[in-house]
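Working notes for the structure below.
Only one protein chain is missing from this complex, and each of the others stays in its spot.
This part shows subunit A:
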Amino acid sequence: MSSKALATPFIRHVTTRGYAQAAPVAASRDARIQSSVLANNTFVAALDNGSPVARVTIAFKAGSRYEPQTELGIAHVLRSAAGLTTKNASAFMISRKLAQAGASVSASGDREFVYYTLEATQENLPEAIDYLNKLVSNQEFRPWELSDNVPRLKFDLAAIPPQVRAVDLLHKAAFRRGLGNSLFIAPKKIGTIGSESLQHFASTSLTQGRCAVAIFGGSQERAAMIAQNLQISTGAEGQTSSSTYFGGELRKEMGGDLAHVAIAVQGAPAGSPQSLALAVAAKALGNGPVIKWGADNTPLAKAIGNVGPFAAAGFNVSYSDNGLFGVVLSVAKDEANAAVKAAGKLLKAGNLSAEAIKAGKNQLKVQVLSEAEDGTGLAESMAAQGLNTRSVKSPADIANAIDQLSNSDISQAVSNAVKNKISMGAAGNLAFVPYTDEL
């Protein structure tokens, strides 16, 4: 459920010719997710469903929340440096061998984790896994390769949508440090993070105790083998500084015609029953029109009313020890005052009708189940769940748990959450965007 903010496809053009013709292996319908913790403290999970395309995710607790305050942005550089020369293989060989195997590797990250995800057909899987291992293990971060990588970082920054900026600012305002660290490197820090700091960060965060391996379309033995073959430092579970919710607001005036605003209150940590209740509530607040170009009949849209074109959705993120629950809103600059105040009022009131909750439950179930259809998403989600809670719930189990929630559970979770101080992050044209104390 953590936000996937950036995926750097590292071989872009390989998979254009789809695997539709690949002979379907008899898909077993009763495949279950198996998981265990190895002796070296690495978490492994596998779903052996006979998928013709296998996905392997190696995830580490190396997201932006673990950045030292002096090296902010290092997690962004780390995920961007995936595929550079390591002690085991050169960047050239990694990319060519993976391309030759028809495989694709992407490195993506969120505030908690960095994910190295491989997609390959079953017959090419062993070779592709070998190169995934070479890519992840013993990373060297050669200085000249890092400086050659600077344009990619600049492109990443230029490609951030303003809504993402607003949510990023919201995190910074709400948590200050830790979870508040930006997912992205500050433009002025580009090029200042050296090879030594990266190596230090990698050796303390890419360790066996902070690692999870998840495989979609492969056996658990294979997942365990991948985990054992990784040449990473043996450090155990490092200490995690917990992130406290402070609340506040941050604004970034960027001009343009639109204002992008994210307002939120403290949510619940991942794995707690409240986090699921708040996820339902976020969907119940509104998720945009369900028919393209259709009317938006969600409580959020009704509260904002007829102010011209706008987009608004409830959102909920849960991290290992904290979370956020609120609303994201994009609106024309002149209507921002009325729209943001209406959204803030709805969030603070914190009462949802039974119909809205029912719709929210259905929408969340559809989202959970349809995201699991995509193997890559499921593999990364298995790894993230393993790192957060040391266990994995199947999408069907989560859907069941959503059904089990009663309306009073959800109202209770929402009314507890909205007692907290409200936080706000805003980007775009902020001429008429109110401040939090004016909401």
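Here, a contact is a pair of C-beta atoms (placed from the backbone, for glycine too) under 8 Å apart; a residue touches a chain by one contact, two chains touch by 3 or more; residues count from 1.
As a working rule, contacts and distances are computed from a predicted model.
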item	value
From "Phosphatidylinositol N-acetylglucosaminyltransferase GPI3 subunit", "Cytochrome b-c1 complex subunit 7", "Aspartate--tRNA ligase, cytoplasmic" or "Barrier-to-autointegration factor-like protein", the hidden chain's UniProt protein name	"Cytochrome b-c1 complex subunit 7"
Residue in contact with the excluded chain [from A:P143, A:P161 or A:P187]	A:P143
Subunit A residues that touch the omitted chain in the full complex	90, 92-93, 96, 100, 142-144
